[in-house]
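Below is the structure I would like to discuss, written out as structure tokens.
For this depiction, one protein chain was excluded, whereas all remaining protein chains were kept in their positions.
And then subunit A:
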Amino acid sequence: MTVTPLGIPRRMLEFTLDGEEARVPEGSTILDACRAAGKDIPTLCEGDTLRPKNACRLCVVEVEGARTLVPACSRKAEPGMEVRTDTERARHSRKVVLELLASSVDLSTTPEVAGWLKEYEAKPDRFGPDAARLNEEPRVDDELYVRDYDKCILCYKCVDACGDQWQNSFAISVAGRGFDARIAVEHDAPLTDSACVYCGNCIEVCPTGALSFKSEFDMRAAGTWDEARQTETTTVCAYCGVGCNLTLHVQDNEIVKVTSPHDNPVTHGNLCIKGRFGYQHVQNRD
């Protein structure tokens, strides 16, 4: 069970969404309004527990009077605004963004992308066989988690989760710039030599699987990872008095990873190293 806290009542504002009147509480984003109206806008870098960085530009929509398209995930709705979500112009940009991404990184473990590629008729191959790719080897520094930056879309979510938005460890940041920009710890060292405290909150928010549990990484490599066969059980962490909610992902009677409900008002999906990674003892059967 999760609790949804009620906030202070907010004033409503009105604007036009695809030609129809929309009423949303003040402070809502265009994306909030779209979701409330049952419209589907593709998003990649937006995260439900983080302030949007609006870096992927997949969610762009047309706003009357704006020179460029605007990101629905971060632009607040304003009274009287006229927004169009599904114009040829917006669709074109989404299609190209999908192509650019899919041609440069490995999106095979990014949920929903396959569907969007089809929907927008994106053809990532058309940049030719020599199109620059990230081509990074996975980094395995220990038994807890793996950084496979070949799948990284630079959404900045892990940076924000590790930094001032949640963990305040500031262990990771973006280094370099342009196409050479990469997520890195200080001096690009192994994770074990960095400021990382292994809370795994970055894994929790990573949309592409670039950051993953070592258990998941190994099972995928072995071809045994199968989400259809997994069950999820939400329980309470027993390590300390905080009482965070843990969601245990179990396959074949083995815990394969641990997440935490994002709508939990106490933890918002965040855990510490014990809750996140300290699950071996419950299945120590020797």
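Just so it is clear, contacts are C-beta pairs under 8 Å (C-beta built on N, C-alpha and C of every residue); 3 or more make two chains touch, one makes a residue touch a chain; residues count from 1.
Please note the rule applied: contacts and distances are computed from a predicted model.
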### Query
UniProt protein name for the omitted subunit, picking from "Sugar ABC transporter substrate-binding protein", "LutB/LldF family L-lactate oxidation iron-sulfur protein", "Cytochrome b N-terminal domain-containing protein" or "NADH-quinone oxidoreductase subunit F"?
"NADH-quinone oxidoreductase subunit F"
### Message
For the chain not shown, which residue from A:109, A:173, A:230 or A:247 touches it across the whole complex?
### Response
A:173
### Task
Using the definition of touch stated at the top, determine which of A:17, A:154 or A:244 touches the missing chain.
A:154
### Summary
The one of A:114, A:195 or A:282 in touch with the missing chain is A:195
### Message
To test your reading of the contact rule: which positions on subunit A touch the chain that is missing from view?
### Response
54-58, 60, 68-69, 71, 74, 89, 92-93, 95-97, 100-101, 103-104, 126-128, 130-132, 153-154, 156, 163, 168-181, 184-189, 193-195
